[in-house]
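Notes follow the structure.
Left out: one protein chain. Kept in place: all the others.
Note that the chains take the letters A, B and C in the order they are written out, and that residue 1 is the start of every chain.
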Amino acid sequence: MSGNTFGKLFQITTWGESHGKGVGVVVDGCPSGIEMNESIIQKMLDRRRPGSSVTSTSRKESDTAKIFSGVFENQTTGTPIMIMVKNRDAKSSAYKSISDIYRPGHGDLTYQAKYGIRDWRGGGRSSARETVGRVAAGAVANAVLKKENIEIFVHTTSLGSISSETFDRQAMSENMFLCADMTAAKLMEEEVAMVRLEGDSLGGVVEIIAKNVPPGLGEPVFDKLDADFAKALMSIGAVKGVEVGAGFRAASLRGSQNNDPIVPDGFLSNNAGGILAGISNGDEIVVRVAVKPIPSIHIEQKTVDTSNKATRISIKGRHDISAIPRINVVCEAMVSLVLVDHLMRQRAIK
Amino acid sequence: MSGNTFGKLFQITTWGESHGKGVGVVVDGCPSGIEMNESIIQKMLDRRRPGSSVTSTSRKESDTAKIFSGVFENQTTGTPIMIMVKNRDAKSSAYKSISDIYRPGHGDLTYQAKYGIRDWRGGGRSSARETVGRVAAGAVANAVLKKENIEIFVHTTSLGSISSETFDRQAMSENMFLCADMTAAKLMEEEVAMVRLEGDSLGGVVEIIAKNVPPGLGEPVFDKLDADFAKALMSIGAVKGVEVGAGFRAASLRGSQNNDPIVPDGFLSNNAGGILAGISNGDEIVVRVAVKPIPSIHIEQKTVDTSNKATRISIKGRHDISAIPRINVVCEAMVSLVLVDHLMRQRAIK
Amino acid sequence: MSGNTFGKLFQITTWGESHGKGVGVVVDGCPSGIEMNESIIQKMLDRRRPGSSVTSTSRKESDTAKIFSGVFENQTTGTPIMIMVKNRDAKSSAYKSISDIYRPGHGDLTYQAKYGIRDWRGGGRSSARETVGRVAAGAVANAVLKKENIEIFVHTTSLGSISSETFDRQAMSENMFLCADMTAAKLMEEEVAMVRLEGDSLGGVVEIIAKNVPPGLGEPVFDKLDADFAKALMSIGAVKGVEVGAGFRAASLRGSQNNDPIVPDGFLSNNAGGILAGISNGDEIVVRVAVKPIPSIHIEQKTVDTSNKATRISIKGRHDISAIPRINVVCEAMVSLVLVDHLMRQRAIK
Partner (left out) sequence: MSGNTFGKLFQITTWGESHGKGVGVVVDGCPSGIEMNESIIQKMLDRRRPGSSVTSTSRKESDTAKIFSGVFENQTTGTPIMIMVKNRDAKSSAYKSISDIYRPGHGDLTYQAKYGIRDWRGGGRSSARETVGRVAAGAVANAVLKKENIEIFVHTTSLGSISSETFDRQAMSENMFLCADMTAAKLMEEEVAMVRLEGDSLGGVVEIIAKNVPPGLGEPVFDKLDADFAKALMSIGAVKGVEVGAGFRAASLRGSQNNDPIVPDGFLSNNAGGILAGISNGDEIVVRVAVKPIPSIHIEQKTVDTSNKATRISIKGRHDISAIPRINVVCEAMVSLVLVDHLMRQRAIK
């Protein structure tokens, strides 16, 4: 109820602050008999690790996942799976100097308004470090989806002013931006270098695709599959927009253009993004999110301190230039969690 | 769990099919002592009534709301409020001929895949008529918000190829599109007339604004205020995208452009759309949704029948040209429901 | 969240007050393809109808159930099933005289404390009339359970000072107390006659038995099958105690007496009441509830009025002598609802 739990049947609860003892997740509702161990979790976690990409902070966290419960002899038992990653390289002192200043674009001011107290060390609970728990849970979700042959992948379709023009799935794994267009990826690299020099940051767009999703997933009315994707993805700190299939482009299409004609083999187009009336139609699921630029920048900004006096701030800590591509695996995790949940909901009514 | 319930503390459950005996809602969790009667509900319902706009169907429903419980001597009692609107002008026979054909862009195919049975009369549960319950509940939510001085309004920012260029709140109520730009509204009228002749349909974009929302609403992590807006709005049938504040535009901004500078009086810009780290910051809440064109069109389309044989369909029934502007009040209702829910959640932790 | 919803996968929301326009229920989550019609509902509702038993009020309600949604061509569609019973014979005037007095043993005082307002007509929402919705939903639940061959029945094991000594299932249907011991039933009749003359009322004990429940139902830890039965049954107004299997008697047994020995064919005893560690073990489910005497009595009682001045009250309206046997079908309904919910939860993890 306080917003740290996601999912109904496959339910996760994340906990932990950026500079507390650790961050983690309890996965409740995972079916029993799924092969599971720490290296499966670790493999997915490594994809969001800082220090692994040109856009990311130099904070060094080994981010070693440890499973505390719910797994016995390498199999899930049906009981809650608690996974923890200890915090190690947390330099709280770097934040002490800004403990009484609200950073623009961050939750400092709103956490204070809500709770009357906040853990200012590294953003506390509002830090992107919270997503460690999401990704660890996503690895468990993926293991369940794999048994159904469902496959999810995420690629960067734009970073700053650069957009991908082509789609080459192979290319995705050959550049650090997870961009499926190598030419665009090279331009992205240049833009990142420039922005780093300027002490500024970049946003972008990420597309998530799920293949082999069976028709029939999603609950009508409020828990539509797309509604749950929207919530899942918008709940990621940096995300400011979510669209499905043709998305915002659909707003300017005619019905005759936007409708996907149906033929015995399937659909002739996929403006629906694989979802009709909130229920999967058997086509590819396609969802895109808008990622805002990282708010922590070296460039000086106007702000106020905790006593509402005007001041200026230039953020010196270790920060990413862009949430992309570290955010990509978080998006994948959230889509996986939604799909597993709806897969189980569908089983319940059969 | 089956997706017909929305909200956690202020919780609504809608029920009813397009051509069943009626449609309605149970509102559970409304605080006691709120002034309430049928005319308050009716006033808001009248704004979504078919037959009231140039873009809408000629189906004539008086849509008379009746309160069955939870109100005593014109006050809410704290117990569930059941509101029903009976269906009257339902011409099921018009649908009989297409009972064994899947309409492109509709949920016919996916409902069949999910349930193995579907009520084909007027789209059954997947009909936009379900939103009667949402709007009735929204009227109750609005009554609670009004006590907090929170005000919500919705305007059309684009319809088909026409976008509003200016914002004149007065204009909003002087054209049938709820567009805050009279010049754009006139062009929209022309486009609608043309599309009607062509037997086609139009999409558009709608913006919802909430004023006087106190800072501190929204739960961190998964139940962020924007995440709940995203789910609430994406759960409306025709919506294919949701964005907050700068939204998708934020993806191409630099951090120094996107961050809203803070001064003692508030913020110097509102790219955040009034939400930071998922919690309201005291500024105006700004959310936009992409509305797809109505899938029911006269133009002939390729499709299959229920035995998966190729066929063609031209939909002759009474249908809107665009979900806009009838959808606007539904968007308002959903935003109200999210705000009331988070208002109550915030009270709970104080 | 406001307590009018029960169940997680098979979820019901009841609404309505004793003297409002009607009482009803929304059943959400019922699997599709279940045979359903109004006479199935009616048959179960008739078992709780007032005026049908020697212990009951003379209030005459035909209690005619009407299905408003979720059923198409005599089958459930998977969408919400709204069932309503209109209130007809409501004599509110009889209550007017006590609108400013708190009746002992009733919720008058506590509703006022909670909400600052209450619908005093016939107890408003706290009236046993609310159980109409539960029983209607129970009829739907039973239809699902019947497909699994699960069978539930309820018998009265004591009324006032009389207890059944033998168990003859046939006898159950041959006396108005649903007592499985005809000798006891005759004594109950005498006790009821005497108590009626005295203007007093009676409590008793009811036992619910479920046969053919497969092993494996129930979730460990908090949502144990017995925990959910306890909540379901204690939520019935008149119930003050719930026990499973040996129940309170188990407290005075030794482990060697209380443990049910296991043999290849099953268990040699059933002190567990069919539940081990919160999960069904395949044996008969046995649950008992303590039903308090009806608080509305003709005998004069001390109380206070709404301004906390001492007064006396003698309740003249039409009231039952005992909640038994009308409560029996309500107990059955609640047990059915819990079983269906856990059946679906078990399907979800398979």
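The rule is short, and it goes like this: contacts are C-beta pairs under 8 Å (C-beta built on N, C-alpha and C of every residue); 3 or more make two chains touch, one makes a residue touch a chain.
Every value quoted in this text rests on a predicted model; they were computed, and no experiment measured them.
Note that of C:272, C:285 or C:343, the residue touching the chain absent from this view is C:272.
Set against the missing chain, the residues A:114, A:224, A:298 or A:342 yield one that touches it, A:114. Note on the undisplayed chain: of the listed residues A:9, A:279 or A:330, the one touching it is A:9.
Touch with the hidden chain on the side of subunit A covers residues 1-2, 4-5, 7-9, 11, 13-17, 20-24, 26, 28-29, 32-33, 66-70, 72, 75, 77-82, 84, 114-119, 124-125. Listed for subunit C, the residues touching the missing chain in the whole complex are 1-6, 8, 14, 102, 104-107, 109-111, 113-114, 125-126, 130, 158, 160-161, 195, 198, 200-205, 215-224, 226-235, 237, 240-264, 268, 271-273, 275-282, 290-297, 299, 301-304, 308-310, 345-346, 349. Considering the complete assembly, subunit B touches the hidden chain via residues 8-9, 29, 31-32, 78-79, 220, 344-345, 347-350.
Following the convention adopted for this analysis, only the chains that are shown with their structure count from here on.
Shared contacts of subunit A and subunit B, meaning chains that touch the two of them, come down to C.
Summarising the inter-chain layout, the chain whose CA centre lies farthest from the centre of subunit A is C. For the touching copies subunit A and subunit C, the fraction of interface residue numbers used by both exceeds half; the interface is of the same-residue type. If each chain is reduced to the centroid of its CA atoms, subunit A and subunit B end up 26 Å from each other. Chain centres here are Cα averages; for subunit B and subunit C they lie 39 Å apart. If you average the CA atoms of subunit A and of subunit C, the two centres end up 46 Å from each other.
Residue numbers of subunit C whose C-beta contacts span two or more other chains: 8-9, 29, 32, 78-79.
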